[in-house]
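Okay, so here's the structure we're looking at.
The complex is shown incomplete by one protein chain, all other protein chains being positioned as in the whole.
All chains are identified by letter, namely A, B and C, in their written order; residue positions are counted from 1 within each chain.
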Amino acid sequence: MLITIKYFGQIAEVTQKNEEQIETSASHISELLDALNQKYKELKNKDFQIAQNQELVATETKLSGAEIALLPPFSGG
Amino acid sequence: MLITIKYFGQIAEVTQKNEEQIETSASHISELLDALNQKYKELKNKDFQIAQNQELVATETKLSGAEIALLPPFSGG
Amino acid sequence: MTIKKPKNVFIEGPISSDFIGNSIYKHQTKTSIGAHNIFLGQVRSDDIDGKKVAAIEYTAYEDMANQTFHNIREAAFEKFDLTCMHIYHSLGVVKAGEICLFVFVSSPRRKAVFEALEFIVEAIKADAPVFGKEIFEDASHQWKVNN
Partner (left out) sequence: MTIKKPKNVFIEGPISSDFIGNSIYKHQTKTSIGAHNIFLGQVRSDDIDGKKVAAIEYTAYEDMANQTFHNIREAAFEKFDLTCMHIYHSLGVVKAGEICLFVFVSSPRRKAVFEALEFIVEAIKADAPVFGKEIFEDASHQWKVNN
């Protein structure tokens, strides 16, 4: 499955990009995260939430979305 | 004692004036009020508070002030 | 502590949106501020027994009211961590849709402004000797009562 992953704020500083497309066979968010932690070693030191198709989800959630986002702590306003 | 009495809002509508000076021998606010109730019959149907030298006072208070005001319900803002 | 003389909070006629915008602008040099909270009282065109309110005419016991506003101001600075506070109230005729009360508080943090603004507005409504005469479209009137 081809998915788009978006990175924001200090997560984008770690990945050095705002967005990428990856081909994955992961069935759950947690598996996808394992792959990303492999790719970006600094990621495990960072605090973030995950959105799937613009909804916050837990890592046990099934990977179903075309768009995954890694969101550091919100600091609007 | 010569005192200035100020009237506001609907009280001024009853007295038909905003201010007057009266000579009184009243020793307490209540006595002064009796005199005003005599002079302005409609006054007893009205709801108001009394300020003496710009401080709200009870009718049992001693008349000491040079400036008495009859204040209908506040409706600022 | 220095004793401050009460300021005059009264403005003749309605408070304009330009005046409010300009007041906001003037606070942009105060870079310790993180949060502003503004209350605006606007004259409502209430419908009472088939008659519409066209305007409110405000009068006040001005000296006493300015002292009351001063006391409210001092109490708010005492209770809350505020950087600035401004209060303006109209006198005279303010038409429906126009603004008659402008309260502006600023603080490093938002918690303080929420608490302070409500405290100040409620105190003004309860304690300031200001009197509003609601003038209907047919020129008759009634005296406003705060709830």
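Points worth noting:
By definition in this document, a contact is a pair of C-beta atoms (placed from the backbone, for glycine too) under 8 Å apart; a residue touches a chain by one contact, two chains touch by 3 or more.
Because the structure is a prediction, the values reported are computed rather than measured.
Interchain touches from the omitted chain, evaluated on the whole complex, reach A, C. In the complete assembly, the contact with the undisplayed chain comes from C:E118, out of C:E57, C:E74 or C:E118. Within the full complex, the residue among A:Q16, A:Q38 or A:Q54 touching the omitted chain is A:Q54.
One chain is missing from the display, and on chain A it is touched by residues 6, 8-10, 51, 54, 69, 71-77.
Mapped onto chain C, contacts with the missing chain fall at residues 17-18, 20-22, 24-25, 27-45, 96-99, 106, 108, 110, 113-114, 117-118, 121.
The rule we apply is simple: only the chains that are shown with their structure count from here on.
Between chain B and chain C the centroid-to-centroid distance comes to 27 Å (mean Cα coordinates, whole Å). If each chain is reduced to the centroid of its CA atoms, chain A and chain B end up 73 Å from each other.
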